[in-house]
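Just passing along the structure, written as structure tokens.
Every protein chain of the complex appears in place save one, which is left out.
On to chain A.
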Amino acid sequence: MSSRMGPVELLHMTVFSQSFSPCGRYLAAGNNYGEIALFSLSAALSPEATRLSQKPVLTFTAHEGPVFCLLSTDCQLLSAGNGEVSAWSWAELIKKNVKPVWTKRPNYKSSLEIPEINAMIINPRDNSLVIGGGDNNIHILDLENGVFKAVLQGHSDYVHCVSVREREAEILSGGEDGAVRMWDSRTNQCVHCIELYKYESCARPQYGKWISCLTTDSDWMLCGGGPSLSLWHLRSLSPTSVFPLKGSQRQATFHQDLILTVGEGPYVSHCLLGGDVKAQIPCTPQSLNTLQLNTNSTEHRVLTVGGTSNRIDVFTNLSYRAFSLSF
């Protein structure tokens, strides 16, 4: 079931997205050739693991374009490619049955160009899927009845990343136009707009004003991209710390008392909330696109990162790379 990839294709492979299965035993990764590979974590982490257990148990072509984002609900894997979202049942995928449960396409105004979907996230309050795409809009799909119920317009360039602020029922989105917009998910209106490049402490005009990385834990928000990665206090909408990291960050997450972030540069940066960079752990890919922590399983609590390489690094202890899975 593994794809016949020549060595040149393997060299040019980029992993854009990852998602852990709800049981926590499998990892799904999407690459730029439109393929999704399923890796068995229990096989790779067991004491009798061999080189073969670091290869995927299943690889299939999911979309025509690159798979920019993957997301798991409690029974399905959602993947987004060139303008469409597909849903796959995890139980079926584990049995190697690769038929999608559904495929939907948001209503795009222009039918000439199909915009890609850069980011998706689930809003648990009303079980809806927030899709941020290349048509500068955010589409909201109601997962219960499969209908696109709203379009949030406001960005003037494509949307890179979305996040959900659960306590206040807000959706945050960051885009190429340098703005981080906050939308109320009940009224679908934009309530705040922060333009990071206008703040002197974060702005890095030499990189640009685009926002590629956005995450929140309801009180605080991390955002960065062209401007430096910075920590914002959402109640007062003020930047509290700016992280002195070279290169732009693609994904960041809060983990216990640390901030883990990946981006340009072959390392995972561990930062403290005060703005210090505590450690930078080296990884295989030269530049990283995605970072995921397996919170669905207690015995396979690993951190996995993927980027411009066909290898996905697995960390069993946050301080060093244990081994790599490869496509």
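Quick note on the criterion: contacts are C-beta pairs under 8 Å (C-beta built on N, C-alpha and C of every residue); 3 or more make two chains touch, one makes a residue touch a chain; residues count from 1.
Convention: contacts and distances are computed from a predicted model.
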| item | value |
| --- | --- |
| Which of "GATOR2 complex protein WDR24", "Very-long-chain (3R)-3-hydroxyacyl-CoA dehydratase", "THO complex 7" or "WD repeat-containing protein 46" matches, in UniProt, the chain that is not displayed | "THO complex 7" |
| Among A:149, A:198 or A:233, the residue in touch with the chain that has been omitted | A:233 |
| Full-complex contact with the absent chain, from A:17, A:241, A:261 or A:324 | A:241 |
| Positions on chain A where the hidden chain makes contact | 219-220, 231, 233, 236, 238-241, 256-257, 272-275 |
